[in-house]
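For this view, one protein chain was removed and the others were kept in their places.
Chain IDs A, B and C follow the sequence of writing; residue 1 opens each chain.
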Amino acid sequence: MINFSYTIWIPLLPFLMFLLLGLAGHKLKPKLSGLLGTGGLGLITILSYITAYRYFFTSEKVNGAYQKIIASNFTWLQFTDKLHIDMGVLLDPISVMMLVVITTVSFMVHIYSLGYMKGEKGFERFFAFLSLFSFSMLGLVLATNIFQMYIFWELVGVSSFLLIGFYYQKPSAVRASKKAFIVTRFADLGFLIGILILSFNTKTFDFITLTDPMGTAIAQGGGIAFLGLSVMTWSMIFVFMGGVGKSAMFPFHIWLPDAMEGPTPVSALIHAATMVVAGVYLVARMFPIYALSAPVALNVVAYVGAFSSLFAAVIACTQTDIKRVLAYSTMSQIGYMMLALGVSGYGGHEGLGYMASMFHLFTHAMFKALLFLGAGAIIHAVHSNYMTEMGGLRKYLPITHITFLIACLTIAGIPPLSGFFSKDEILAAAFHSNKILFAVEYAVAGLTAFYMFRLYFSVFWGKDTHYSHEPHEAPATMTIPLIILAVGSVVTGFIPFNKLVTSDGKIFESELELMIAIPSVLIGLLGIGIAYVMYRKESAIPDKLAATFKYSYKWAYNKFYMDELYLFITKKIIFRYIAEPVAWFDRHVVDATMNAIATVTQGVSYRIRGFQSGQLQKYAVVFITGAIMLSILFIYLWK
Amino acid sequence: MDILSLFVVIPVLTITAILLLKDTRQVRLVSAFGMGLQLLMAAVLVYLYLSARHAGNIDEMLFVKDYLWFKSLNIHYAVGVDGISVAMISLTSLVVFAGIFASWEVEILKKEFFISLILLATGVFGFFISIDLFTMFLFYELAVIPMYLLIGIWGSGPKEYSAMKLTLMLMGGSALLLVGLLGIYFNSSPDKNQLTFNILEISKVVIPLPAQRMFFPLTFMGFGVLGALFPFHTWSPDGHASAPTAVSMLHAGVLMKLGGYGAFRVAIFLMPEAAHELSWIFIILTSISVIYGAFGAIAQKDLKYINAYSSVSHCGLVLFAVLMMNQTAMTGAIIQMISHGLMTALFFGLIGMIYGRTHTRMISEMGGLMKVIPFLSVCYVIAGLASLGLPGLSGFVAEMTIFVGAFQHPELFYRIVTIIVVSSIVITAVYILRVIAILLLGPTTNEHFEHLPDAKWFEKISVITLIGSVAAIGLAPFWLSTMIGTSMHPIIERILALNPF
Amino acid sequence: MSLGTFLIMRHELLLIAAALIVLIAEIFWNPDKKSSISLFSIILFGVITIIGFLPSPAGPLFGGMYVSSGTRLLMKNILNIGALIVFIQSVTWLKKEENSEKISEYFLLLISTLVGMNFMISAGHFLIFYIGIELAIIPIAALAAYDRYKNKSAEAGIKLILTSALSSGVMLYGLSMIYGTTGTMYFSEVASLFGNTSLQILGFIFFFAGMAFKISIVPFHLWTADVYEGSPVNITSYLSVISKGAAIFILMIILFKVFPIIMGTWQKTIFVTSVLTMTIGNLFAIRQQNLKRFLAFSSISQAGYILLGLIGGNQLGMASVMYYILVYIFSNLGAFGVVTAISNATGKENIDDYNGLYQTNPKLSLIMTLALFSLAGIPPVAGFFGKFFLFTAAAQQGFYLLVLIAVLNTIVSLFYYLLVVKAMFISKNENPIGSFRSDFSARFAFGICVAGIVVTGFASVIFEAIKNLSFGV
Partner (left out) sequence: MNSGIPIQYFLILATLMFFTGVYGFLTRRNLITILMSVELILNSVNINFLAFNRYLYPHKLEGMFFSLFIIAVAAAEAAVAIAIIINIYRRFATINVEEVNEMKY
């Protein structure tokens, strides 16, 4: 058994960095603090690579399965003797894989930001927040129990809130951050309720106990039925609700596009590579329960994923803000991963989907980060987000151009780039379990290729726009990460995931299924072709199309009016018809009653003043009547 | 002189010292010194307590001192603490300490102000240390009455109205309470020969159920008024809005906790059966105040009103948890009291400081303060995050303990209500973020605000004390929850022995 | 029967002597410094008060018509203390020009009323009781009309004397019924012979009405406000504490000693009347502007609370009543002392005039606040303990409902007491009452009152001592 106890430093280091930069940041030189943050992250990147190596290649397996290793653990808060929140580090294939993903991308983004954020006000604040985010994200993936996960879940939420609202003087940014936080918070409510129900039935938070296929948690499965579904199913659906929120699945996706208000590196790190896949990771983490004890919930996962991917892809085809296009494509790719999990089974070749999903998560992190960073470089050069104001940039930004192209090809699933392999696995898994979903995903693959190359062509080719000032290639701090990530997205496809990350930790054989791979490549190429025709040069086709499908285009362009719907619910229903009435009720009914008591008392005291008339004889009357009344009362009425 | 009585003696000495002073500048120094001493004492007490427990002392109450006072009625001056009261005492001393610094620049009648403030503190400390119902009640009323002068003289807005309303409603609560206490007293011994006010001795006997049915509601509501139980919470918004900074801090931070503490230590601990029987009524009321308070806060425009309503919601959570009557939930209730105490004190302190600069509390009239007064704004954000239950700050610990505990309740009804109550975390997030977004973020709307000064040193002391403790509890809750939890055991055992669920 | 046995009625004898001495001394006094008579008589009375505390023989006298016991001695002493404070407070007022001629009358009359009260308290027979009560009220009527040149004073006098005559008429009628049905007027014999017939109930109720008039219990209270307002402040304070206290004492003794058989009935009676008294008293007090009138109504509601101590008929109740009267003497006299001082200095008696008093006369306002809080029953001052014990006594017999009504009433009373506090501390006033320094006697009286208010509560010995002397039904 190898000693992994040092892994506790992987999350801890960024936290210390956050404290340092947060408390003393404004005293340091911006550059220094930037370097500190980056250096710290570089360190843990190395650490996590070492960990990954030692875990996958040197730690021994028990009957051919990777073990779940509790590297370190201590009780943070004791609820009951059974229920307690622990803080610790759990190493298993997916967490180790996530370690690699997060640290790599985060490190790249740190380096990139050194250039991108140069001269920004609050440079050190930015890096402090980045460290906070890295801390929370790492804590999330390394969580040993569901409550620890929830804690860091909230923390990534808030750090994303802080980073989206980084330009806090910009109203749109403020609005976006607020929206992101509240929407995800609402989803997290579901997560929490899920945890509560789960813990009530299983009396434990611990992942290993929960997800043990032979364990009591899965075996008893909370047989009590409610609306025909087992308690376990309910709790899993609620837990998944949290995932939906974080991973911007339909219907909680609305925060993601607005989140693009944040600085581009942030979008690359949080809203493309790491945080948004937390939902996928959550489902993967609880996968045995989903697969063995709550299949209905698993179906929900599959359908939500499939629908979101299609939905997002359609919208992506119509957007003109490049970051928003990328945001929607992220959403659709995550939909892929969800679907893959949804269609997967547990163990052996059944678990193909699981593996595929993790695989795609990995590759997607690489190329989507690359895409965003590239977009960042473009924006940095052009000072605009809108592709309508771009074109012919290839001669100004050669490196960006090449890397961007690679990324586009990857996402379009062109062999031998990594995207091809992972997506192919997913399609295969879908094909084997559910033909309809397969068809959907197949179409989405085409759409993806189309909108990505629409973007690519209209930015780098297309009409030759005349820029007010000459766009120039980004500095090395920005281009180097691009290159590294580009390499990453080329080679990662060859990592044998089926030997490393599988549903039950055991190796299984999976070979390329040509009769799925070839058509998927073809449709990818088809998408690219259409995009080429429409956007390679300036042409009237897009506008014609838009004109012909006026209404559907309009709907897609306005993201199917989801934002308006939410606005209606929050502003009109909640605020106008609940909060304000409550406030009014409190003032004018509850409070008024209390005041009424006082007023009535005073009123009465005014009414009865007539007794004190100052007339001696009236007093005498009262006196005598009083005496007689009392006598009557106690002699006759109340003996 | 035993250590506990010192907690009453030191403030009294401070008051006398202030009375003797002439120069007003010294007044605040003296009070700061006295309360600093108090804070130190609290630390010492915590240390002594923990070491005593560590030494294996398993008495229900420690440092018990008992002096016979009124022999014929068997009234004692009896003090003693368990983990819960120790925690509450440290909370109080923290908040009072911060409060002194927050009110460093009172203009008029400095002397009187600090005297009344410390008098209020005296009452609170006395309440928490006493284990004799009579002394408890005495200190309770002693704590309530200075509020009138504090709000009436140094307050703002419709201060006289609010002060009167607050005092009368709280006194109304204590009226119900008095009857309840007398009822407990006269049932405190099966054979009427040796009646007692001593909580520990009463807890050894079982009060007959009819009596419990009669006196539990009185006692609970009596304390509930102070704990802002719906519908008796309406003193809270007006009172807080009109009160000067330090007073709102103390009042929301500490005084409202008397309600929760008493409801748990007297009403439920002494009359568990009735509590179990009638809990459903109060559960409904409290969950109303949780949700209702939160929604009320969304629609407010005045910072203090927002905070007052959020206090209603949070204190409602305390009473809610207490009524769940199991180890975890009740522990959570205590933690929530402490966390909310610190949090809301922080909030009111900051609001006072901001108001002192912008001279308005209407959020609509402010904006973009983050750029102008970063320190205060950041602290405000932290307070906000704490109050919406962000992990790493105290609010989260408290709320989660309550929710998990409450959800362990064996009856379905309680679990469903719990889920409803849990949903308050979203509403809280909504109004907190709304305030933060309007008040601090965005462009600076009013050019008059461009050159506001940031926090002064005494304000920083006050704020940092509170933030420090909020974060301390949030990051390392285990010692607090264990300290409270161990003291909760005997209480829970008694409750469970009397109501087998 | 040796002369020594007459020492049993030492209190009365000493007081009579004192009254005569004052009367005679006035004749031979140097007309230039008449005002020093007051000092002389106060010292004289002070000596008597102190002697009153010396241990003295107890027992029946005149074949049981006159009874003296520890309890009754204590009651007399309590009254003496109160009277002493009133005397000291009235010095400033007596110094005034228009009063200089009648100083000795003032003391003579007050002391004789005190004699009446002492006899009344020591009564073992209704005849003594009747004479005592008349002796206690008639001179007060004269004193109420003491300000010969004030309309209100005369009005107060006539209202008091006529209504009291009526009330004693009614009471006597009741007594005659009791006599007719039992054939005796000795307390002890009446107690043994008393039954529960309608005629006897009627007799009791009429008797109770007469007593209720003296204690000013609703609905027999209407004279109170006018008389209090009209009379000189010191007379008002005397009426509000001493006469009321004495009447309550004797009512308590008679209820416990003479009517234990119809306890059920008089408990009901007290229940009804005390609820009425508290409520009506408070309701009227809310609206008052003149402080004397205000305190009059407040004292009415106080009487309502005191009845809670009687209703139980238990030892605790008796003790708490005596204790409360003591506390009430200190508190009410403290409040009246402030009113006296201010009306002597400025002649202002309205609450509005007190606005911003704290700026000019902080000490006076603090004393007033203390006294009012004590009346309202706010800790840590004595009033809190007093009220608590009263309520406990009532609760002991299971009158929880009554206690609830009472405590809810205390909130209303707190409301109007706070109104005064508000006036003094909070309300702004461009021309507040000028700052002045009250003379030695007033400050001495204040000293006693404040000490009483603060100490009586905490020092449990006082309550315990009273408790040991008290008996139940």
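As a working rule, contacts are C-beta pairs under 8 Å (C-beta built on N, C-alpha and C of every residue); 3 or more make two chains touch, one makes a residue touch a chain.
Just so it is clear, the model here is predicted, and its values are computed rather than measured.
Within the entire complex, contacts from the absent chain reach the displayed chains A, C. Note on the undisplayed chain: of the listed residues C:A18, C:L61, C:A145 or C:A423, the one touching it is C:A145. Contact with the chain not shown here comes from a single listed residue; of A:V296, A:V487 or A:I624, that residue is A:I624. Touch with the chain omitted from the figure is made, among C:E26, C:D226 or C:E349, by C:D226.
Checked against the full complex, the one of C:A25, C:L172, C:V272 or C:V454 touching the unshown chain is C:L172. Listed by residue number, the positions of chain A touching the unshown chain are 609, 612-617, 620-621, 624. For chain C, the residues touching the absent chain in the complete assembly are 126-127, 130-131, 134, 138, 141-142, 145, 148, 150-152, 154-159, 161-162, 165-166, 169-170, 172-173, 175-177, 179-180, 183-185, 225-226, 229-230, 287, 293.
Everything that follows uses one rule, which is that only the chains that are shown with their structure count from here on.
Here the chain at the heart of the shown protein, by mean C-alpha position, is B. Work out the mean CA point of chain B and of chain C, and you get 43 Å between them.
Work out the mean CA point of chain A and of chain B, and you get 37 Å between them. Chain geometry summary: the mean Cα position of chain A and that of chain C are 78 Å apart. Residue positions of chain B touching 2 or more other chains, listed in rising order: 168. Shown for chain A are the residues in touch with two or more other chains, namely 598.
Residues of chain A touching chain C in their complex: 598, 601-602, 604-606, 608-609, 611-612, 614, 616, 618-620, 622-627, 630-631, 633-635, 638. By the touch criterion given at the top, residues 69-73, 75, 134, 138-139, 141-142, 145, 148-149, 152-153, 159-160, 164, 167-168, 171-172, 175-176, 178-179, 182-183, 185-186, 214 of chain B touch chain C in their complex. For chain C in complex with chain B, the touching residues are 316, 319, 373, 378-380, 384, 388-389, 391-392, 395-396, 400, 403-404, 407-408, 410-411, 414-415, 418, 421-422, 425-426, 460, 463-464, 467.
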